[in-house]
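Note that this complex is displayed minus one protein chain, with the remaining chains in position.
The letters A, B and C name the chains in turn, as written, and every chain counts its residues from 1.
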Amino acid sequence: MAPAKKGILERLDAGEIVIGDGGFVFALEKRGYVKAGPWTPEAAAEHPEAVRQLHREFLRAGSNVMQTFTFYASDDKLENRGNKLTFTGLQINEAACDLAHEVAKEGDALVAGGVSQTPSYLSCKSETDVKATFKKQLDVFIKKNVDFLIAEYFEHVEEAAWAVEVLKETGKPVAASLCIGPEGDMHGVPPGECAVRLVKAGAKIVGVNCHFDPMTCVKTVKLMKEGVEKAGLKAHYMVQPLAYHTPDCNCQGFIDLPEFPFGLEPRILTRWDMHKYAREAYNAGIRYIGGCCGFEPYHIRAVSEELAPERGYLPAASEKHGNWGAGLDMHTKPWVRARARREYWENLKPASGRPLCPSMSDPDGWGVTKGHADLMQQKEATSQDQLKQLFDRSKSN
Amino acid sequence: MAPAKKGILERLDAGEIVIGDGGFVFALEKRGYVKAGPWTPEAAAEHPEAVRQLHREFLRAGSNVMQTFTFYASDDKLENRGNKLTFTGLQINEAACDLAHEVAKEGDALVAGGVSQTPSYLSCKSETDVKATFKKQLDVFIKKNVDFLIAEYFEHVEEAAWAVEVLKETGKPVAASLCIGPEGDMHGVPPGECAVRLVKAGAKIVGVNCHFDPMTCVKTVKLMKEGVEKAGLKAHYMVQPLAYHTPDCNCQGFIDLPEFPFGLEPRILTRWDMHKYAREAYNAGIRYIGGCCGFEPYHIRAVSEELAPERGYLPAASEKHGNWGAGLDMHTKPWVRARARREYWENLKPASGRPLCPSMSDPDGWGVTKGHADLMQQKEATSQDQLKQLFDRSKSN
Amino acid sequence: MAPAKKGILERLDAGEIVIGDGGFVFALEKRGYVKAGPWTPEAAAEHPEAVRQLHREFLRAGSNVMQTFTFYASDDKLENRGNKLTFTGLQINEAACDLAHEVAKEGDALVAGGVSQTPSYLSCKSETDVKATFKKQLDVFIKKNVDFLIAEYFEHVEEAAWAVEVLKETGKPVAASLCIGPEGDMHGVPPGECAVRLVKAGAKIVGVNCHFDPMTCVKTVKLMKEGVEKAGLKAHYMVQPLAYHTPDCNCQGFIDLPEFPFGLEPRILTRWDMHKYAREAYNAGIRYIGGCCGFEPYHIRAVSEELAPERGYLPAASEKHGNWGAGLDMHTKPWVRARARREYWENLKPASGRPLCPSMSDPDGWGVTKGHADLMQQKEATSQDQLKQLFDRSKSN
Partner (left out) sequence: MAPAKKGILERLDAGEIVIGDGGFVFALEKRGYVKAGPWTPEAAAEHPEAVRQLHREFLRAGSNVMQTFTFYASDDKLENRGNKLTFTGLQINEAACDLAHEVAKEGDALVAGGVSQTPSYLSCKSETDVKATFKKQLDVFIKKNVDFLIAEYFEHVEEAAWAVEVLKETGKPVAASLCIGPEGDMHGVPPGECAVRLVKAGAKIVGVNCHFDPMTCVKTVKLMKEGVEKAGLKAHYMVQPLAYHTPDCNCQGFIDLPEFPFGLEPRILTRWDMHKYAREAYNAGIRYIGGCCGFEPYHIRAVSEELAPERGYLPAASEKHGNWGAGLDMHTKPWVRARARREYWENLKPASGRPLCPSMSDPDGWGVTKGHADLMQQKEATSQDQLKQLFDRSKSN
């Protein structure tokens, strides 16, 4: 019988670096298994081979955590906006747990079950109702015995704290991750205060994921850490940012960029950007370092390669990658071989090849959040009339 | 017993659109299975599940052709520049054929075996030697009974014509695809003349792949078509461009861009760029329309969606994709739902989020080609001394 | 005898808009009469026709104030860093006053005498010494009977307050203008507090000039106004920004941009940018609206045209300018005539024609200010050795 894996808190308490995985919905959207808009994870049941393969690629890239592909897998979300599904939430959640466990065993990875913000909260349902939604997803994670739990992708710390309260009752370690930037949550609560509330609610690991680029996310987690330390509390820190440059975002993050979600390509980070991110996160005292939307396996590999000296090993996929471009010393053309150097890639300012495009965008700025009528969720598909009205309002902004 | 599939020429003769797949080396490099620099395809034998999954994704995206993952799988290339391998060329070529066949049967796709330019030619070996290299790879394709053959990624029409002469002896249909732009091949032979030489050598389908962006490639194939028609010949046309914008390339293509190969991200085409490409290629009379380096499954899906009216059906992966962003009508935020419209995406000028980067680059311009000492290939790994010399020369350019 | 002109405070108290002029040193540098580096105004005595002509152009463009061309005309500055001069400070200051008076009489403009920050302060001289420097310049302004006084271009509110204390003893109205941004002065005093100190020192008009682009300057003056109102004080407000876009500046302003001062061209504001600036400044309650470095007469004309409805008249130079491009309705080419519309110019995003250049820069960030040895001023020319040391330090930043 295999020895028990070290748990997430044992690792972090021991000062180990834990490398997360990348975001599944965006990666699988590009591979043809997730629909942008509803962003639901039915592929876990429908096309398990595709989900398994992506898990495996992140494992090979150095991930120590396999997050179950259960994002937005609550029944209320699955039924949202006229989305037709042939699998129940239960089936999807169970399949996702099985896949994560299967691949985690191929290496030394932990399995994490995750819940995220709910349409119920946005539609102003009660604390009891919202918590009931979380509990329903939790039942599967308990039955499938995941290693720890993550409450992630919350725009409002209030809802995240409710989630943490529900999750911690399982006795499993709980991580909590907001999708906010340095300006704080959608109700204006600053990052430091958000972190304190999450730690008090029972989270052992706090941080941010999604919505902003790596450097912005690290900056936000630094503010969280300052808040927690100032309050005399203790926590571990996590960061799982976008793999897109977002210098032009307002407080709502990349959702409001005009390029979201189908024109983000020119913003994709290079592997060298990832080296800088990994080092910056490490230097900020963050030890759970992963990714979210836009991350591909090679991005996680770059994080693993940057932190290889600290971790003491390279990931499996580095067999297919020379450090800082070293593999190019085998290229046919000599002037490409001349690029097999760290200084070359570290200093490159990559061109977009898009001279008719700007370098930054004006984000949408509706500035509404939970409580505003615009955000009440509905189950029916959006009608053509509704779309037209939206378009007209959008243009006049 | 299943009815025989229609062959490539039957399809093209009937006026059907044949959609190709995308480039495997770049896609699998990002997934952790191919090493940039040598770019060799040992993953077919080492990690068949990864190669199979990528075939499947292109099939779901609408590809009618599964190209065997045998790029650079000639023994001379496999041994090039100190690359250590645990599989023989034979094993890799056979595994690649099996994988392509396996997935092709899941749909209506053909299997194509490919050969490409050789270190032997660049190192000024004789016609006999170069042809012998092609023959060696061919044996596997014949044994595994691929549906047709492609001689692709040739910078010199001379070598491509030699390849065609070898391939046509098998009796299978032969396609020939150069990696050149509107300025012609590396010896200055214009595209029209290149095409005529390839048709005369026996190619039934001619065109270009790799090295340039879609619009540049379509322009080049148009010049080929004009040349063939002016010569009173007949052919079908193919195009399999990069998924990177390359307005700033010189005649050597994207290899010479300073961003090649690890900083190309900001140049990646959006799916909407692919719609324009597919329409432009179709309007130019090209009927074999696929992709090369940088293409991900969603890029091929976009080509399939643009040409769905002509083909009469959508690909399987379109279940997970609303036409022109229609899936967004199920998004949580109303201002994102307002983007569920063709005009929105068609007119978007996506920002790079990189205000410190330029929009175009100065390509390297060594301007050497076959016959120049700089391009003689060696089997030993490049030494540190050689690298330093290269760097110094590169800087002084 | 001509009726006395209305004074600056009478105009502002009556709610009138007062339009300033543009910066003389940059405009005359381009015309060949001022040397970048020392930036001294000896042209007033050396080439009066050039200075007179520039005054006249600003008058025609709508300026209500002719500032004497006496920037950096203190003797300590004139002798700084090995600058050889054939005119004394007294001669230059007197000539500048005469020119301003001469042109002011051609219209309804006031003459303002100005003092600005001194090398003495930067080099840590005493309050008494610094004040003595201001007094020396003042003598000329009193003798030549200027209409009011401006203490402008101060990076430290402490020195500006000293200047105001000296100037107000003349009994003439005193305006005070710092070259700071929203982050405050070089010692970190926020804009609101700066403004309060200046008003308490005796300034009737407070604001900012130079160092930042128009929108940033308006934002800073808004913060000043908030500070003054919160303190229960009263003042008029002025703004005289750069005509360069500076979204990438740190607290030291455009001096630290790598483009300063000889590569700023791509940042120059269009006349349409100036319309937005004038309206924004007016809406912020600012009534003394002018310009600084980079402003050419057509920029001031644009400010005058935007505010023509409020002022009740167009400036003389508008005879040569159709509103919002209306003059183009007489252009030879019909597609250029189609641009004779406000919406066209208001929405244009002008291209730089520089695809190899970025859109933003990393400013230098030495972050030193008064009191740091790096800023002690010397009279001898910088030696080659000193230059080399500077360059090496600059590169390592």
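As a convention for this text, a residue touches a chain if its C-beta (ideal position, glycine included) is under 8 Å from a C-beta of that chain, and two chains touch if they have at least 3 such contacts.
These numbers were taken from a predicted model, which means no experiment stands behind them.
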Residue in contact with the excluded chain [from C:Lys6, C:Lys144 or C:Arg341]: C:Arg341
Footprint left on subunit C by the chain that the document does not show: 29-38, 49-50, 53, 56-57, 60-61, 80-83, 119, 122, 213, 244-248, 255-272, 296-298, 301, 316-317, 319-322, 325-341, 345, 348-361, 364, 366, 374-375, 377, 381-382, 386-387, 390-391, 393-394, 397
Residues belonging to subunit B that touch the chain removed from view: 349, 351, 355, 358-360
Sites on subunit A contacted by the missing partner chain, in the whole complex: 248, 355-362
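Quick note on the criterion: only the chains that are shown with their structure count from here on.
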Copy pair subunit A, subunit C: interface residue numbering same or different (half cut): same
Chain occupying the middle, per Cα centroid: A
Subunit B and subunit C: spacing of chain centres that average the CA atoms, whole Å: 58
Computed distance of Cα centres, subunit B from subunit A, in Å: 32
Averaged-CA centre spacing for the pair subunit C and subunit A, given as whole angstrom: 48
Junction residues of subunit C, two or more chains touched: 355, 358-360
